[in-house]
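In this view, the complex is presented without one of its protein chains, the others remaining in place.
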Amino acid sequence: MGALLLCLLVCLPLTFILYESSKPSTEAWQQLSQVDPGGILEELDLKEEIPEHSRLYLKTKNTLLLLCSVVALSAMAGIALAWVVSRWHFPLRKSMSVCLVLPLTIPSYILAASYKLLTIDTKNSLAVWVRTNWGQDVMSTFDELWNFTLATFVLTAAFFPYVYLAARTAFSNLSTSYLESSQSLGLSSSQTFLKVALPLARPAIIGGLMLVSLETLNEFGAMKILGIDTLTTEIFYAWTNLEDKNAAIRLAGCIMLILLVLLIAEQWLSGGKRFHASRNTSSSPTLKKIPKFKSALVTLSCLTILFLAFILPVGQLINLAVDGLEKDSISRFLPLVANSLWLAANSSVLILFASVFLAYACRKIPHWSMVTLSKVSTLGYAIPGAILGICTIAVIGFIKNNTSGGNLLDYLYYGSSYGLVLAYLVRFLAVGLPPIDAGLKQINRNLDEASQCLGHGFLSTFFRLHLPLLKLSLSAGAIMLFIDILKELPLTLILNPSNHETLATKTYSLFAVEERYTTGAIPALILILAGIMGLCAVRYISRNK
Amino acid sequence: TLYTYRHYEADSALYEKFTQKTGIKVNIVKSKADALFERLKSEGSDCKSDLLVTSDAARLVKAKNLGLLQSVESSTLFTNVPANLRDEDNQWFGITVRARVIVYNKDKVKAGAITSYEDLTKPEWKGRVVARSSSNIYNQSLLASMVANKGSKEALLWALKLRKNMARKPQGSDRDQMRAVAAGLADAAIVNTYYIGLLANSQNTKDQEVASKIAVCFPNQDSTGTHINISGAGICKYSPNKANALKLLEFLTSVEAQSTFPKTTSEFPLSMKSDSPLILAWGKFKADNLKLSELGKHNATAAKLFNAANWE
Amino acid sequence: MTDHSLELKNVSKKIGHLTILGGVNLKLDTGKIGVLAGESGSGKTTIIRIIAGLESPNDGEVIICGKESATISAKGRNVGLVFQDYALFPHLTVTQNIAFGLRKASNNEKQQRVDSLLNLLNLMDIAKRFPHQLSGGQQQRVAIARALAPRPAIILFDEPFSNLDSIQKRKLREQIKTLIKETKSTALIVTHDIDDAMRLADEIFIIQHGKVVQSGTPKELRLSPTNSYVAELVSHGHLDRS
Partner (left out) sequence: MTDHSLELKNVSKKIGHLTILGGVNLKLDTGKIGVLAGESGSGKTTIIRIIAGLESPNDGEVIICGKESATISAKGRNVGLVFQDYALFPHLTVTQNIAFGLRKASNNEKQQRVDSLLNLLNLMDIAKRFPHQLSGGQQQRVAIARALAPRPAIILFDEPFSNLDSIQKRKLREQIKTLIKETKSTALIVTHDIDDAMRLADEIFIIQHGKVVQSGTPKELRLSPTNSYVAELVSHGHLDRS
């Protein structure tokens, strides 16, 4: 019942999107979906200028290309690192295992900006060199290729920790006896990985990959900075330039269509064989000893990835901030820290509760409708935050005009930040739910039954059995939620009450709007630091629980 | 409450100054322009906001057309803000001015080689121009001004030819265009004046280097004049504190406030006169005295033309 | 005296199109020990799970302590169950596992009960360990202790001695027998070991293909088996020696 209510809350903006998309198409939509819309070129006898493909086709192609490459790369990096960290013995393993989550703390647009700053000179001189050698056309292609590669790289660096975290949790929850029996049947460790560990960790990994896809699909800032056009940038184009909200929402509908395909694929991939681990997990897996040379190599690759995805951009920020500090002081940003942390912590806890609740409902009522319901409630993440924001505003307006609950809504959304928390809930359920769902799936149902037979009810079983066993998954979810909310921008920009700024909005206004990198680097660094603090806090709490 | 799209730090300082002077507290909600409009629309008569501040005249016209603003009669405003920089119905008023100019690489282009926006469409400029994406409202307003001045066919041809002369796909910010010019990737770019100022005043040595390599040309001095635009504000239709809002708006256009803009954000004051060294160095120029409300009218057309011209 | 009896009336269970139980009838009086025997896969565990309320039958009645129990959840049945694969809680120590079902007891009572069970099952040395640190037989004994702890009216054992060595098994068998007789609870034991069956049972139920093919005291089964399977099964038991 509560699950239904939760879904309803999430579905309101979604329904709004569906409703809007079902309206007849507008002129702006033609602008997007046709070559030579309105026949302007044809009228002027400029037929040869008519492009081959419509905007929509090109952007969709871009989006899908980017999606595929980022997802593939993140999967490779995330899974490989998680496996190595949870099963092999090499120098710095423990610190690596923690540090590889760090790239998550950098907002993707900051990563993009910082890489753009780092590479722009190289790119420009390379482009000149390419032109002098191969001519103008090649340079154009080179330029686009470079942007695309850089975007793929930046997004991968920003998002692979989602896969890493999910996979690491799954791998450490994996019962050793499966791996041992595979070994005793003569399979090498790489075969064991492919045939046993990977399939068993698949639900969790797919959850992580889903997050990466969602993030990639609705990435706006980084795409703008790196000059890549995707469906999401197109949404904003339709909304602000063509001044047509309907077309924008229709585009959001397109993205959700892609997502629906992904969701069905996910269901198809993991749904056919619904299995539950039939073993209880045993703690502290034995780490595999590997040759010195190999372990050095592993450490080195981990360090390289960490360097590229975290140390280098942060170093760049520190460098900028040192310049900025000459003119500015840190103190004026400090009040923002408390503000942001409070908001992020509150919302994370709330979303975590909601996620546990939903995942639990699915376990108790394994009916397809329940599962679908829980899947639908994660769709909120697919919509760009800004669109979700205006949909929320529209829904509030609608409710206020038709009912008398206006004062409460006013208080929630304009007088306080609770409305923002609710909006976060709609958006970030997709971050909280998968790790917890996957974690719950790894708990043998036998244990539930044993607890029941010993006279424990629903709640008691949950608190005494599931909560302790879910510790790892919960902390992974909490880390992702906390950091994600801390970074969240478009929703916060649209829905925040007056005089309410967070580190993210501050950083954004300095970094992206004013392009004042030196001053902007200060709140950016504080933001990253706050993320790291949150990470430590979550680890601390989960250790002592 | 003030709804603003301007995210500039310097603005906050001005609001603080205003509070000191009058004791009126200013609450700020920063957001993207179109999100602000949505918010105002949804609030309707139950409005929480008094003053709407945003950059680009086209957006202000849009706000007016959406019925979000109200007319005000204020002699102070009438004297402070020139007629072409405010609304005919006095619903919105300019606060600062920026011009959209052409910058070029000093080493590669002779001074005087470019005189107009149209020059860049000539065949000899093939592969030598860069500009940012058409989804940027500054470009859209520039094209809208051409539609207003010369009609949509000419405007389309201009966009089409310029797009073909571009060295690369439109991308990045105005800063990036200047960097490309400095690096020799292209020889000319279309940018806003205050970006040049921000680059030149930057603490970053690389930025300063870029600024030193480029020169500014105020185009179309012999014809329509250089395209200018404003940041402006209007009082919300259902403002709960209209009197205070008006005071703030008057303060923003006052000489005291105006004199700060050239220094902090490198924007022109409404009077176009300033003792800021950079702006002095650029010298006087003839600005397009098209009524800015015209821009709003042709904005939608401009967007379609860009689309037709395949200028992403 | 409270009624701890157990009765299944025509219980059947299907999973998909597969009939796992096809009308099981079974009756066990208070204080008696029943044994379910039968070949692997014949449905013994399923019967046990239905009695415990972990699975609901497609048809038929389950009467526990005189009450029709279809509507009573596993939690409310006052039935203890030793799982075939133990299902020990991996995050709890042996002591905590055993105390898990003692919710209402005071700390002192808990302590006493756990201690006496640790003693009974010879687990004192490993009371502080976690399940993954135990040998197979030790895990099995913890599972038995855990099920006994809340003193359920009816105790169900699913292959409780499969991982114990014969000496220990014999000892435990006698202890459990005494315990059940003393507390006047009812027990239903699944075992593949006909020796166990013969020695423990007041009544034996032979299951074949999801049905009770014969039931009776060990002697009865021995003397007049209904079919060759039962005959072969009981012929290996050592009733004579007990």
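A, B and C are the chain letters, set down in written order, and residue numbers restart from 1 in every chain.
Note that contacts are C-beta pairs under 8 Å (C-beta built on N, C-alpha and C of every residue); 3 or more make two chains touch, one makes a residue touch a chain.
Here the structure is a predicted model, which is why all the values come from computation and not from measurement.
Chemist: Going by the touch rule at the top, give the shown chains the omitted chain contacts.
Modeler: A, C
Chemist: Touch as defined at the start, partner being the missing chain; which of A:188, A:304, A:319 or A:401 qualifies?
Modeler: Touches the omitted chain: A:188.
Chemist: Which listed residue (C:32, C:91, C:141 or C:199) would be found touching the missing chain in the intact complex?
Modeler: C:141
Chemist: In the complete assembly, which of C:52, C:149 or C:164 touches the absent chain?
Modeler: C:164
Chemist: So one chain is hidden, and I want to know which residue out of C:61, C:109, C:174 or C:232 touches that hidden chain in the complete assembly.
Modeler: The single option touching the absent chain is C:232.
Chemist: Contacts of chain A with the missing chain: which residues?
Modeler: For chain A, the residues touching the absent chain are 175, 177-178, 180-189, 191, 195-196, 199-200, 273, 275-279.
Chemist: Which parts of chain C are in contact with the chain that was left out?
Modeler: 15, 37-41, 44-45, 84-85, 126, 133-138, 140-141, 158-159, 162-170, 192-194, 229, 232-233, 236
Just so we're on the same page, only the chains that are shown with their structure count from here on.
Chemist: What is the distance in Å between the mean C-alpha positions of chain B and chain C?
Modeler: From the centre of chain B to the centre of chain C is 83 Å.
Chemist: At what distance in angstrom does the C-alpha mean of chain C lie from that of chain A?
Modeler: Computed value for the inter-centroid distance: 49 Å.
Chemist: Could you put a whole-Å number on the gap between the CA centroids of chain A and chain B?
Modeler: About 35 Å, centre to centre.
Chemist: Hunt down the residues of chain C that sit against at least two other chains at once, touch-wise.
Modeler: Residues: none.
Chemist: When you check chain A against every other chain, which residues touch at least two of them?
Modeler: Within chain A, no residue contacts more than one other chain.
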